[in-house]
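Here the complex is missing one protein chain, while the rest keep their positions.
Moving on to chain A:
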């Protein structure tokens, strides 16, 4: 009872005094190479205080799930399209196509797997996704952290049904503020779109109470040629991209800001319709939002847009081989940096693609390389993925290739999806590396974009980036599912064809009897002709006499003829006589 009182008191205290939440909305727009425009929305709630039993801005539906399953950190990304690192640089949040989820649970969690499956099920209901398909056969725990789980579902599609519940988690829903720009028709028409929910604890040295950050992000890439009215220029505007202007800001937000990265302006100048409130670090235009806002950018002709930001590290992934028996998987990592870079590559290959560990080869510019560290956990049919973690040092200006051979396997009949001939999606590999800060996109050391842009420790320290490779699709040997039907039809035909003669042979005996004459049409005609002839010619002097009596022989009277069987003795004698003569 005492304990309960203490607990109640603790809860009451925590709910009363340590509850401060702040909310801010930010939009970062960056014109990319070849006429693409990247816009990154971030809606951030920072919260001090422990449990989510009461909150003003953190959505209850999500807070309850985080509390219930003892989640310390959570990242969900629902993505459609492929981020093209080579021409677009780095995104703010790198997410592979499909659904990706990772979570870290509190250190005192008893059964991490139980909480993990509970969490994914709950989130599948919250976000209308198929995250409930996550099980031990498609998720893994980190080699370093027992409380970390990761899974991706590359087949998952993203549509309004995911955007709707995502928007409902925002304090202002989609009625006011930057989220009013997110119309489903426009979001899902983008070349690349990614919805994200990122929850993490923040390091807090000042006070003892815990501090959390919930960021909801949207990444959109539009082709400005495609969205422009006449498809001829690279002009873009908020209205062209999102179909609507910005009319009201969210009153709950402490900050509502738009940033335009004008660093591409040096190579290809463009004109913004509004002067920014101020410039940050000379090339980030900042707009404080209050009330109606509209922004457009006009690019003078001729329009030649070149990429000035080539990423120093990017990847490529493909399958090799032909036929449906053996194949190979190749992951390439390009290092364009002038210094060697240490990367960690994590491959998670599903159980139905069994890899051969002895065929693992790592080459860099054609020379075999010894990995600095290697962790391999073999997969198990229907239970566990093939987990491969390799730490490598990439030489400067190099192409490093990791290749491994695998088998295509047959699945059980019931394991094939309804559209098995479409192929099976294999999720992306993960590449982690520390690269210099000045060659990354946005960083996330702090909660808000503006604080990160402002931070002074740029360019000299390294920043950990996480790259996701392409997904790929394989065609497993898929049986013809109508085959059982065909087999039944064929087997029945064969049986029927065999049954008739065999039945006849075994149940009937051939026996010579006097033939019963069945008149055919020709003989009827012939007979009637003869009869008519007889009638007409009056030649029937010998009228047909009385029927000759047919003699019926008893078996004893019959004798055996080698070809004709049982015949009468008289017939036999005649035969013998004929032969002799």
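Simple rule for what comes next: contacts are C-beta pairs under 8 Å (C-beta built on N, C-alpha and C of every residue); 3 or more make two chains touch, one makes a residue touch a chain; residues count from 1.
What we mean here is this: contacts and distances are computed from a predicted model.
Its UniProt record calls the unshown chain "Peptidase C13, legumain", which is the correct pick from "Queuine tRNA-ribosyltransferase accessory subunit 2", "BHLH domain-containing protein", "Peptidase C13, legumain" or "28S ribosomal protein S35, mitochondrial". Checked against the full complex, the one of A:158, A:284, A:312 or A:467 touching the unshown chain is A:158. Residue in contact with the omitted chain (choice from A:82, A:128 or A:360): A:128. In the complete complex, the hidden chain is touched by one of A:102, A:143, A:189 or A:452, namely A:189.
The residue touching the chain not shown here, chosen from A:418, A:501 or A:520, is A:418.
The set of chain A residues touching the chain not shown comprises 12, 53, 80, 117-118, 121-122, 124-126, 128, 130, 132-133, 155, 157-161, 164-165, 183-185, 187-189, 417-419, 481.
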